[in-house]
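Removed from the display is one protein chain of the complex; every other protein chain stays in position.
Right, chain A next:
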Amino acid sequence: MPIAELLSAVRSLLLPADDVKAVVEADVTTVDATNTNSNDEPRIVAVISHRDASKISLEGSLFIFRRSSTHQAGLEIQKVVPIYKNASFNLAQSRRDTIDLSRPSEAALSPARTGFDLTISPGPQLPEVILRVSDVRTLRIFMAECKSLENFAPPRSGNGFPWILPYTLGKNSQPIISSTPPDLRVVNEPLFTLLSEASAGMPGDDAADILLVQSQWLRARAREMCGRGTYPLRIRIGTFNVNGKAPTEEIATWIRGTSSEGTADRASYPLPPVDRISPISLEDVARDVFSINSSLSSTSTVSGLATTTDRAFAENVTPDMLVLGFQELDLSTEALIYSTGSAKEDAWCSAVFEVLGPQAILYEKLASKQLVGMLIIIIVKKALRSAFSDIRVCAAGAGIMGVMGNKGGTAIRLKFTPPALAPTDADGRTAPSDEAKPHARHASVLTFVNAHLAAFDEMVERRNADFHDLSRRLGFATDPRLNTGITGGSNGANGANSGITPMISVYESDALFWMVHLNYRLDLPDADVRTILRTWPPESRCSTLLKYDQLRNAMQSHRAFGSFAEAEISHVPTYRFSSGLTTDELGYDMKRRPAWTDRILHLSAGVKVHQLAYAGHPEVTLSDHRPVSAVFEAEVPIFEQREHDAALRHLLRQVADLPADEDTRPTLVVDTSLVDFGVVRYIHCASQVVSVRNSGKVPCAFRFVPLDLGGSISPQWLQVTPLAGFLLPGETAPITFTLIINNKTAAQLNPVRKTLNTALVLHTALGKDHFISIAADYQPTCFANTLSLLTRLPGPIRLLKSEDDLLPENRAHNAPQEVMRLVQALMGVVDIAPILETWPDTSLVNTIQACLDSGDEFPFSHEPGDTQIARAFWDALLLLLGSLKEPIVPYRLQHQCILMTSRDEAFELLGELMPAAINVWISVTAFLQFLCGSSTSPEKMARRISTIYAPVLLPDDPTPNANPISPLAKADFLLYFIAG
């Protein structure tokens, strides 16, 4: 074909912003695994240039085409090779009839034409492409074009060359339709944090941002288009450090679940985020159902969170999968050196089936993997057996003895193809039907890891390191034939095509579960842990202790398990109950500080996971650990792979129209440019929705940008969702602005009435910036101020016009009027006990708060007998004290407080507080002392109230790495003032 014809054929395949610079017909050899030159047929290679939409830069790529009668213009794009900065081009005469061993033999042996070789290295670490051409003149032109594009080329970076995407998407090499799910740690990263750095007037890398936003949109939209609902896969997971012991019948409750499990675990569905806005967040402190000698059984009082349905869910449904992780299966020294076979595994496995009782017949073992003491077993319902496929296992040692595997992990990865749903069975569940065609249906990847990390309290850094090491090293071979120890079959979807065997990470899953003996401990003195466990009310003992949990802290600071989720723990520590040692009253041995060493965590994206239960099993006493169980429901998406791929291709065609020039720039219309929230007060949370519409001819990606690089998008009192999005022409999306007045933001906005005003910049990628103004009229509150400001208020805070009107220091009140009003209102209380049992009423608390701010009389004729109203005053006082900008007892002084050994010493220390703080302390503690004294059991009541008030009067220092102070010691300090 003449060059001119080739040029026009290639051009006909290009998008408007792209052009063909040169074209040659050549034998192509690429020095990588993809066999471009699978037969002797020459390829058409073209140099394609792309103008950036803002017409400032030019990028180039090599397009390699194969002739194909079924494709447009008779050409099919086979490969696109971007030309990066420092790409090199070398022309040399072909050495005919010599075999070049450095190249794949097939290509080297192919009949060479007379001519020249152009060797192209597109960039560092990229495979070379060699073109063999007979016509050196054409080749010279070709090379010159390549070189000139290299001049403009950007350096190689992760996101470059978005414009080639429309040409290459749809090729199965693209990750967007990969059969391996993306890394969960990356997918769970908020999209916004991945976008380029930008600010108003300084766009970032718009092209790369479009690509990111678009690919996330493509994934979500394709699923949406072909989704046929979800299959509720019920998974029960257990973790148990068996300390080398043999199984007994005791494990029945751990395997089958107890009838109380669902209630004991505050089964939350889905796990509620901590509500930091509502005053309810203080309920945990204020609401205590007191019982000093509560038993250690996991059947503690039901909290309001567990609904009847949840309980029914957790109890009555048999799990589809039973996943059990064991640690320290074999403590014998030989076990560390060589495999001791499957005797231990067999023993545990048959014990599990035995305790399943009559239900055992429903199940079969699917897979298992053991590494010395660590064993993971997956048991599934027989009826679902055919839905599981492509089972892979792996193991990795960690730590000092890594190779020998006394610490480390074993993991199982499998695919689950939801069977077609049939009418619900007797269980109330849906059962698989025979009509299922699993091969055509999309399969979700589930991965389960059983791990055992380094021991001992002080080794927290070591455990964090072990976690990261295991995360890296636990990998599955891509070729399922390399698997060992699998009981299930595999229908290998990922056939490897080269000698190198890349590993699939455990994170490349739709849902990932870790059942771990993590060995993370509690950073509190041994005696305090035991006392709190023994004497504190069940509702607050776990939540208090968990503040000092090393794993929770490592998760929060992202030092380990950063993106994982763990359900609320309401069971007591599962470690350690060593037999033969002295124990405390609760059975914990005295040699080790009690801790939650055994945990179950999860992380998911493609499959939504709800945790229905999380429980310890203190009744299983065979080991020095107590086993832990969790029940999950995974919403496995149901869709046909073929429909999904077709939907994706359809969408790709729609988004391929990248803007080429000014006329086709993305255009967004924002329906209002002013969002006015009107009057806002503490505690307030209001939302307003603005809708944005793509009014242009091309797809459009948008994002908010901060005013300054690295700055925040909006002030703290305003939240915006989503921060980025993608719209096809004509589509509309809502953007929600949420205004939040809580302790944190009120502290910044107080003490006078002010107009809140801010403008946000909504940037259209490759298009305009839109301004959205936000306005609100803020009314101050007496909550979230400093004590000294409150004492200098001439009247109610709402009436304060300016800070100049504050009373001078020397005329300040002794104590805030607001605190005194609340204490006064509570003075009529005769018996505090029933008030503590009363359910708090948020609306009453809000009314009281509003009256404190405005100075209005409380709108209820306060009868001492009305526990509901008394409870509201009680909560309001706790809230007000807890909202103070500076704590009553300064953080530095708290370390001294806990050293006090007598009432006199404690009172002396009070002199160190600010005068207003002393007055508040004295009035509040005197009132509390009076309450306790009039109680039927003064000592018990004082102890109980001290655990409620200590966290409010002596709050934890929020500074990172602040030396933690035991909550017990704080309560003891308070007791000097309120007891007897």
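The rule is short, and it goes like this: a residue touches a chain if its C-beta (ideal position, glycine included) is under 8 Å from a C-beta of that chain, and two chains touch if they have at least 3 such contacts; residues count from 1.
Quick note on the criterion: contacts and distances are computed from a predicted model.
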Identity of the absent chain, which is to be given by its UniProt protein name, from "Ribosomal RNA-processing protein 42", "Vps16 C-terminal domain-containing protein", "Checkpoint protein" or "GTP-binding protein RAB5": "GTP-binding protein RAB5"
Which of A:K85, A:R385, A:K608 or A:K744 contacts the chain that the document leaves out: A:K85
Give the residue, chosen from A:T180, A:S196 or A:Q688, that touches the chain omitted from the document. A:S196
Among A:S88, A:T248, A:T621 or A:S673, choose the residue that contacts the chain missing from this document, as touch is defined above. A:S673
Quick one: say which of A:S773, A:Q868 or A:S937 touches the chain that got left out. A:S773
Which candidate, A:S148, A:S563 or A:Q641, sits in contact with the chain we can't see? A:S148
Going by the touch rule given at the top, which residues of chain A touch the chain that is not shown? 52, 54-57, 85, 144-145, 147-148, 151-155, 196-207, 662, 670, 673-674, 707-709, 759, 761-762, 767-771, 773
